[in-house]
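This structure is in structure tokens; I'll ask about it shortly.
Apart from one protein chain that is not included, each protein chain of the complex appears where it belongs.
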Amino acid sequence: MIDKIRSADRRRVGFLTSIGDRWGALPKWQKAIGVAALLVFVYTLPYLGKLPGGLMIPGLNNLRTDSIAGGNNWAGVLFVCAIYVLVAIGLNVVVGLAGLLDLGYIGFFAIGAYSVALFGSVNSPVVKWIQQEFDLPPTWAVTWGICLLLAIVLTMISGVLLGWPTLRLRGDYLAIVTLGFGEIIRIVARNATGVTNGPVGISAIPGPEGPPSADNKVFGLIDAKPWYWLAITFVLLMVILVRRLEHSRVGRAWLAVREDEDAAAVMGVYPFKFKLWAFAMGAALGGLSGFLFGSRNAFIDPTQFNANLSILFVAMVVVGGSGNMLGVSLGAVLLAYLPERFRDFADYRWLVFGLAMVLVMILRPQGLIPSRRRARELKDRAAEAEEAPAHV
Amino acid sequence: MHFDELIGHLGQHTVDGLSKGAIYALIALGYTLVYGVLRLINFAHSEVFMVGTFAVLILWNQLGVQNNPPIGQAILFLVLGLIVAAVASGGTALALERVAYRPLRRKNAPPLIFLITAIGLSLVFVELFGQVLPKLLGGALPDVFGRPRQIIGMPTIIQQETLFTIGNTAITNIQLIVFVAAVAMMALLDWFINRTRYGRGVRAVAQNPETAALMGVNQERVIMLIFVLGGIMAGAAALLWSMRFGFTQNSIGFVLGLKAFTAAVLGGIGNLRGALLGGLFLGIVEVYGATLFASNWEDVIAFVVLIVVLMFRPTGLLGESLGRARA
Partner (left out) sequence: MRRSYVRALGTVALAATLVVAAGCQDSGGGDGGTASGDCGGKIAIFGAFTGDNAGLVIPSLNGAKLAVEQFNTANPDCKVTMQEFDTQGDPAVATPFANQIAGDNSFLGVIGGHFSGESDATMPIYQAAGLAMVSPSATRTDLTQKGNTSFYRVVGNDGTQAGAVASYLKTQNAQKVFMVDDASAYGAGITDELGKQLGPLVVNKDKIQERQTQFDATVSKIKAAQADFVFYGGYTREAAPLVKQMRAAGVQAKFVGPDGLYDTAFPKGASGGAEGAIITCPCLPADKAGGTFSADYQKKFGIPPGSYGAEGFDGATIYLDAFKAGKKTRADILAFVKSYDKQGVSKYIKFDAKGDVDPTKVVIWAYQIKGEAIEALQELKLS
């Protein structure tokens, strides 16, 4: 049985690889058409199976999360998928490329969300304090665009602050320290009532058009589609950015550090510097994602940033295929989409996540769409294990 | 900041912290044993403890134990509880090893893969006891699995009483039992690892697996042994927990496991005496911190202390070793 699954899986991976190879061999103009088709597909996803005129396409319609009883807004779910993809891409830089296990990624997500909430909402104690200090009108708050910059800068700084003392630790220690970091952020957000409003949370978080109101034309309260388009645009930009980074000197340094830190150091790649880079980069992406999350929901409170989400984020990366951007994105979409589509089983989702993590790790440690390099590494290790069975 | 309160009852807070930390230390041993030999974090160990508390709960429930039984019965219940919890926890730990970790070890998977498998297993156990078993056994054991994810109380076996008072520090019978029992268990384990033939095998594998294999140590057996030992310690912790706090829930493992793991890292993971030191240290830090600020800052204090300690001693207070330091 397991052998059959394995061989079917091998064929599937072979098929994927051959697609990848063929794609690489295509002439430029065909690639351009492919990319354009993908873009069109991604941007028209909110209309999947349900066209603007109200036309329904029976088969495709069933994929939508709002086609079931008690179902969820499809564009809203797509938005969540998009920000989770952003999280997965960011965490992939840390886990997949640099090989650092970060179990507290929710901390950066929370910092991103809180930066737009604390500086952008008129209900936040920080904004109220600034208004008082500088005699500003009660409607004054930092605009959305500046909050975006603030979110990225603050998360990068917090990434460096966390990484500076801890990145010298070995991998296993890092895992527990980052887990602790995520908890610290959440508990501080909950307890520091004077700064964050504590457990009550912050409402009226602005979007691109300013504070949430029924008059907003595009980024309104009811239609989630523009929010999805905004998020997916950020995702595409970040994919390009991370891709360039991956193939730059920095990206190669990350791989070298991941595969053998000592060897990398000997070759003149200073591991600490590049690890810190990866941490800051990953933190910024997590912060950006949290920023979009806070901005779209217009309300956040500390209960939305608990440690379970950190684990979910790691699961996305690992199940999808750590090191491969396409893989981790697929992981993110699956883990965000499936519980919404199959709401009847929503109560069992953590059980299913747990089982999926265990099964994927035992049967396919490289993930659903593995990074080629990573798959080779794992294979090497398995071969080594066969040669020297005594090695643990 | 309540300095007066802390200083005024320093002795009391220290005693409270020690009895709190003793349970952390017992659980921490499971992390440390596995890490010392296999260099991997058995993140699911917290659920090994949780299973132990449920075993005690079911046992006492089936025996029809009431609050405050006579002392003879109480001792019987505790001994039975210890056996059942040790078997349940040890068995769970062994099952984890055989079902999940062994296939990974065969493939020489990197530590990250183990860690994620363990996290997955942990989720599975939490949901198993929170959702699946209540569905399956809710009818048969209504007092245990009556409602999903519910907190469940256990009878009080020993009434807490002040044994003696030194200055303004009162020491209760339960605190004393917990502390002495925990230290005794650890001393036993320490003796086992350092003085017996099996223990020598464990230390040999921890130091150098290849050489140990050449010297005729059966590595698989050693690995099974350490998982079972860690499980038994968690079982003992589960019994002490049930006696002292008298409740359980499917999700209690997460926070306790996190603290116990923090304790193991603080003391120097892989180091048995380090686990004891780390556990007691963490217990005291938490009680002091909660007194100085408020209890809702307890976890923040624990993690900040962890980060600070690791900054200055990257391998923990006593350094990592199961026998001696490894390269």
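Chains: A and B, in written order; residue numbering restarts at 1 for each.
Note that a residue touches a chain if its C-beta (ideal position, glycine included) is under 8 Å from a C-beta of that chain, and two chains touch if they have at least 3 such contacts.
Note that the structure is a prediction, hence the values are computed from the model and not measured.
Engineer: Touching the hidden chain in the complete assembly: which of B:Glu47, B:Glu127 or B:Asp299 does that?
Structural biologist: That would be B:Asp299, which touches the missing chain.
Engineer: In the full complex, which of B:Arg149, B:Arg200 or B:Arg273 touches the chain missing from this view?
Structural biologist: Final answer for the missing-chain contact: B:Arg149.
Engineer: For chain A, which residues reach the chain that was dropped from this view?
Structural biologist: Where chain A meets the chain not shown: residues 30, 50-51, 54-60, 66, 69-73, 75-77, 79-80, 187, 190-191, 193, 198-201, 203-204, 212-214, 220-224, 293, 296-301, 303-304, 343, 346-347.
Engineer: For chain B, which residues touch the unseen chain?
Structural biologist: The list for chain B reads 5, 9, 12-13, 16-17, 19-20, 67, 143, 147, 149-156, 159-160, 162, 172, 174, 245-247, 249, 251-252, 254-256, 286-287, 290-291, 294-296, 298-299.
The working rule: only the chains that are shown with their structure count from here on.
Engineer: Under the touch definition given earlier, write down the residues of chain B that touch chain A in their complex.
Structural biologist: 35, 37-41, 100, 103-113, 115-117, 119-124, 126-128, 131-132, 205, 209-210, 213-214, 219, 254, 258, 261-262, 265, 269, 296-297, 299-300, 302-304, 306-307, 310-311, 314
Engineer: Would you pull the chain A residues touching chain B in the complex into a rising list?
Structural biologist: 95, 99, 101, 165-166, 168-173, 175-177, 179-181, 183-184, 187-188, 190-191, 307, 311, 314-315, 318, 347-348, 350-351, 353-358, 361-362, 365, 378, 381-382, 384-385, 388, 390-392
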